[in-house]
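Each chain you see keeps its place in the complex, though not every chain is here.
Read from first to last, the chains carry the letters A and B; within each, the first residue is number 1.
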Amino acid sequence: MLEPTALQTDTQTLIDAINNMWILVVTFLIFFMHAGFAMLEAGQVRSKNVSNQLTKNLLTWSIGVTVFFLIGAGVDSLVGGAGFSPAFAAESAADWIGWLYGAVFAMTAATIVSGAVAGRAKLRAYVTYTILLAAVIYPVVSGMAWYATGLLGADGAVGSAVGMAFTDFAGGTVVHAMGGIAGLTAAWVLGPRIGRFNDDGSANVIPGHSMTFAVLGTLMLAFGWYGFNVGTSAIFNTENAFLADQLGRVAMTTTIAMACGAMGAGLVAWAKTGKVDTLYVANGLLAGLVGITAIPHTTTWWGAFLVGGLAGAQLPVVFSFVEKRLNIDDVCAVFPVHGSAGVLGTLMYSFVATEAWNGFTPDVGFMIEGFIAQFAGVAIIAAWTVLTTGLIWGAFKALGQARVSREHEQEGLDGSEHGIETYPEFGDEGTAVADGGTVRTDGGVVPADRRSD
Amino acid sequence: MLEPTALQTDTQTLIDAINNMWILVVTFLIFFMHAGFAMLEAGQVRSKNVSNQLTKNLLTWSIGVTVFFLIGAGVDSLVGGAGFSPAFAAESAADWIGWLYGAVFAMTAATIVSGAVAGRAKLRAYVTYTILLAAVIYPVVSGMAWYATGLLGADGAVGSAVGMAFTDFAGGTVVHAMGGIAGLTAAWVLGPRIGRFNDDGSANVIPGHSMTFAVLGTLMLAFGWYGFNVGTSAIFNTENAFLADQLGRVAMTTTIAMACGAMGAGLVAWAKTGKVDTLYVANGLLAGLVGITAIPHTTTWWGAFLVGGLAGAQLPVVFSFVEKRLNIDDVCAVFPVHGSAGVLGTLMYSFVATEAWNGFTPDVGFMIEGFIAQFAGVAIIAAWTVLTTGLIWGAFKALGQARVSREHEQEGLDGSEHGIETYPEFGDEGTAVADGGTVRTDGGVVPADRRSD
């Protein structure tokens, strides 16, 4: 109970309450990004694979957050140099506020991968990979980047050697690039969907089934992203200073970067084809958000224009490169949106940081040192992610457990993995589910064997 | 105005402001659950009944909240022993913050029913029932459960007799089980949709028209549920203590229970059919949330695993029981999701409550006494709900006002009750609306008679 005579206590308690209320609210917003990812990805896949994608999203959150509770949060603290402190062993129930806050970032990284491997990965392979990501792959990354005593922190081996900590405010590399790189690696090992590339290496477009769901997901993600970026700033810092400047700066740079991302991608697409591609505009908006996520607190409006605009502009270029040159089937473009955009923004840190941020002079020496620190961090995180993801999916592949059968892929994963049709009354994909035996292709009334006991 | 010299006032005002801001934010989140319910239910009905379902959701909120303003809130306080205090007679405008907070819980109970009676209930019957629910049925339940002087409260007749108040933190029974039981009762009186059951009692599946909308609704509901559960805790209690422990505990148990609900339902469905049913995973996630809603502040992580896992696992079993044994057509599975899951979690109270919660020893005596208190509360609430709901829908039925005609049901309620098609360009349900005379079945341009004056 607050003692009106104990002013020090009063003020500290009020500040703690304000900070914790903020953390809870932004955590809820970040959680909502799962709904955004579900819609964004569902819209970008064929109707025969929609329920599979939705199931992956539901299970990513459900299984992933459980694993992160039991193991991942402990690995994060262990790698960060603070000892193995799993969430179930929290000293105080109040600590679970901070755990959930960390968990929604972790699950964002996890869910990105599902967009890359859509339409052909086996559900059990994907789930197994998600368990490993939540337990080890992501916590190692967050642990080495977000603790002063982690590998990339100010007191860590790399940070000390470079003389500067790796800077990643809200997870432009730790969360998004990590997820995007993992997705690209998994998609590469897995191979493309049937019909995605021709024998001569030329590519075919397999359009998603609903642009409406894709854009809905985009805007839901942008909403949640305000929690992700602005919510990475506390209201008061540990010295009880009110962080109005930081909150305002992050809110503005996040807004400008997303706007310029959408414009950048739209302009490049327009220049290439003469039309403004809706999906590029939407994904460009997200790429702008990803781009600024590592550094929204360090730069100002012109930096946000630059980072957001470039993050958007690189999207169609990198997408084409991945498709045409690498022949990797990254279904929902998670690498150009989350991977390369995140890396780009992270590497631009020292070139767009302003004196207003922390009083330093942004001279050439700082730019070089900053670039080295950022490059080292990105390289280490990328290497770890590619290595672990490649090994795991390589093992699945070697065991014949990575992909569904050719027949199941062609009929769609909704039928083969889940025994259902997403839209039993629409479209003509129904016939493909016929061999499932339980769902009639005309969408009509059917025997309830599916749920029989 | 705050007087800087009046410290006591300052602190109290700041605490009040923080509590009220929190209540407003979580109220908005809980309101958003109506959008979630609308999508969840729309996705689970045939395309010919979607607009009917959406209209019911819009009217549930609009009519229900008005009735709760004029009457319901007064009945709640009356039954709770605090006199008839309707919201329009609030002493201070500030009291309306608390009224709206109560209203969004009430409207959650109301909207659950619409999912059970989908596809055949007359709109006017449903609306009449909703008015009675908002005015009397729900307020009697919340009044007897959530006031110390209510029937089930510490000072109420039953609470005194048992020696322990009925515990229901955020409405696992008061809101969700009440809604789920009311839905089951109404669906039972109403009878099944045409074709849902065969003459020999065997069941047919009538699949919903869009799994995407159903899963979208699920995730929107989970987002709002953080407001529902965590938001049931204040930031500061009435003695001005900061409730960090309670907030953290509820945030964690809510998260773990929803995750385990999804896994529990998915695993049982997988064991029964060899496939991971998307809708069971989604509804299992919701059942996990419902399960923990009565007791998120009393237990810890292993309790949340247990409650959430069991709430999810019972879903396919109870669904089959309702369908195969009772032959009740609960279209959106509101009983297994909201009814039995809510009862289950409420009854588990004394078996999973921890010493950390309030310092008691969770021994056998406590378990028995707690079970009696919880069972009594559930039994009384269930009996009241079944009785009132059964009488009202029975009266509708006796008057021939409960169901639409056989022809209208077959053509779909969108045409017969609303004169529209939900998707005029897709599917083949259009022909059924032909006799409405105002909407062309080819989705083309039509005379504007529909809106003529």
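Here are some notes:
Note that contacts are C-beta pairs under 8 Å (C-beta built on N, C-alpha and C of every residue); 3 or more make two chains touch, one makes a residue touch a chain.
Please read these numbers as outputs of a predicted model, since none were measured by experiment.
The full homomeric assembly consists of 3 copies of the same chain, 2 of which are present in the displayed coordinates.
In this section, only the chains that are shown with their structure count from here on.
Here the C-alpha atoms of chain A line up with those of chain B after a rotation of 120°, rounded in steps of 5.
Averaged C-alpha coordinates put the centre of chain A at 32 Å from the centre of chain B. For chain B in complex with chain A, the residues that touch the partner chain are 7-8, 11, 14-15, 18, 21-22, 25, 29, 46-47, 195-196, 202-207, 209-212, 215-216, 218-220, 222-223, 226-227, 230, 235-236, 239-242, 244-249, 251-252, 255-256, 258-263, 266, 269, 272-273, 275-279, 281-282, 285, 300-301, 316-317, 319-320, 323-324, 356, 423, 426-429. On the chain A side of its complex with chain B, the touching residues are 1-2, 4-5, 7, 10, 13-14, 16-18, 20-21, 24-25, 27-28, 31-32, 34-35, 38-39, 42, 50-52, 54-55, 57-59, 61-63, 65-66, 69, 87-88, 92-97, 99-100, 103, 123, 210, 213, 414, 417-426, 439, 443, 445-448, 450-453.
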